[in-house]
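Note that one protein chain of the assembly has been removed; the remaining protein chains are unaltered in position.
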Amino acid sequence: MAKAELQTLLTQTPEEGFALAIKLAQKGVEVTQPSEDTRKLLRPVYSRDPDSLIAVSQVIAIHYQTIAAANNYWRTWTPQYWQNY
Amino acid sequence: MAKAELQTLLTQTPEEGFALAIKLAQKGVEVTQPSEDTRKLLRPVYSRDPDSLIAVSQVIAIHYQTIAAANNYWRTWTPQYWQNY
Amino acid sequence: MAKAELQTLLTQTPEEGFALAIKLAQKGVEVTQPSEDTRKLLRPVYSRDPDSLIAVSQVIAIHYQTIAAANNYWRTWTPQYWQNY
Amino acid sequence: MAKAELQTLLTQTPEEGFALAIKLAQKGVEVTQPSEDTRKLLRPVYSRDPDSLIAVSQVIAIHYQTIAAANNYWRTWTPQYWQNY
Amino acid sequence: MAKAELQTLLTQTPEEGFALAIKLAQKGVEVTQPSEDTRKLLRPVYSRDPDSLIAVSQVIAIHYQTIAAANNYWRTWTPQYWQNY
Partner (left out) sequence: MAKAELQTLLTQTPEEGFALAIKLAQKGVEVTQPSEDTRKLLRPVYSRDPDSLIAVSQVIAIHYQTIAAANNYWRTWTPQYWQNY
């Protein structure tokens, strides 16, 4: 089996959510460049280019917004404004 | 018929939602460059440029935010703060 | 009359919403470069530059977030967590 | 008086909201380059560079998200899921 | 004391909120380049580069989204769909 399907956006912890955001960012690259060999050739290029690194970090940040919202920010408490009822 | 119209943002799974995000990102490109021939000529360029790949991944990430929200993040449970009523 | 005013963000379908997102992205360009002649001169440049095409797609994606939210994602059902009352 | 203060994010129509988004995008530039003379010198440069035009359009799109949300998307109806009560 | 800590995201007006967004954008730069002297050296460069100016405006726009949401968009009225109860 090549790649696991994305089953859920829910994770146990913020740390696992971040790992999922990374996975989604990579998945978005694999779509356009499906060849693992080509991606490996490119890796030394972008992994030493600060601007590429920052851009990758940005894509992760956008996915992390989605995942954090999906998990209600892993909150275990009730936001204050709900307690006013 | 050339292309299917976008009927709904709702998908059964997070994986299908991701596929739709990819489709929307491509649709956004096709608008500006409707010629499939030209797009095919450009493909070898951007599919080997790390920064282009990251940028595509970012557009997908933005659409995925929309689609995930539309699907209530494919949640099958109730966020905790709603249970306090 | 030159251009129709933007009357509403509401559309009948996700497809029409996407068309509106494209219109808003163009409107954002016209603001800075109001000359249609100049914009037409620039078109062959950016419509063959992959990075420009991806960037346009991104602006469309951002507007699509707004429009999709405005239309409650064209949902015809009630999110599950509202059914718990 | 040099510039009007930003009093409210509320506008009567989506069109006026777009005009406000443009104003905010410009305001964000004026902060870093307060000299109107310098900005005027730069104008012929970026108003003929497709990528700059797209980037300006993106900043407008981000502000338009904020303004549209502030105005509840200029909706005059109740989202369906509120009607289920 | 060098810099005031960020105490709150709440501001009295949309104008003050914009000023805070600018402050946060600068704070994000200071993190990576803490030397005020170096930042001052860079200023003539980016303050005359249209693309840098647009990029700064974009960071401000993103922070303004956060601050506007924190302040409930400085609304003094109730969104219509709440009045249906």
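Note that the chains are named A, B, C, D and E in the order they appear, and that numbering of residues resets to 1 at the start of each chain.
Following the convention adopted for this analysis, a contact is a pair of C-beta atoms (placed from the backbone, for glycine too) under 8 Å apart; a residue touches a chain by one contact, two chains touch by 3 or more.
Given the structure is predicted, the values throughout are model-derived calculations rather than measurements.
*Asks:* With touch as defined up top, name the shown chains that contact the chain not shown.
*Replies:* Listed by label, the shown chains it touches are A, E.
*Asks:* List every residue of subunit E that touches the chain not included in the displayed model.
*Replies:* 5-10, 24-29, 31-33, 38, 42, 45-46, 49, 51-52, 55-56, 58-59, 62-63, 65-66, 69-70, 72, 75-76, 78-79, 82-83, 85
*Asks:* In the whole complex, what residues of subunit A lie against the chain that is missing from view?
*Replies:* 13-15, 18, 22, 46-48, 50-58, 60-62, 64-65, 68-69, 73-75, 79-81, 84-85
Here is the rule we use: only the chains that are shown with their structure count from here on.
*Asks:* Would you mind reporting the rotation angle for the C-alpha fit of subunit A onto subunit C, rounded to the nearest 5 degrees?
*Replies:* For the C-alpha superposition of subunit A onto subunit C, the angle is 120 degrees.
*Asks:* Subunit B to subunit C: how many Å between their CA centres?
*Replies:* 14
*Asks:* Need the CA-centroid distance for the pair subunit C / subunit E, whole Å please.
*Replies:* Each chain reduced to its C-alpha mean, subunit C and subunit E end up 25 Å apart.
*Asks:* Name the residues of subunit E that each touch 2 or more other chains.
*Replies:* Where subunit E is concerned, no single residue meets two or more other chains.
*Asks:* Just say which it is for the chain contacts: an open line, a closed ring, a star, complete, or other.
*Replies:* It is a line, because the chains touch in a row without closing up.
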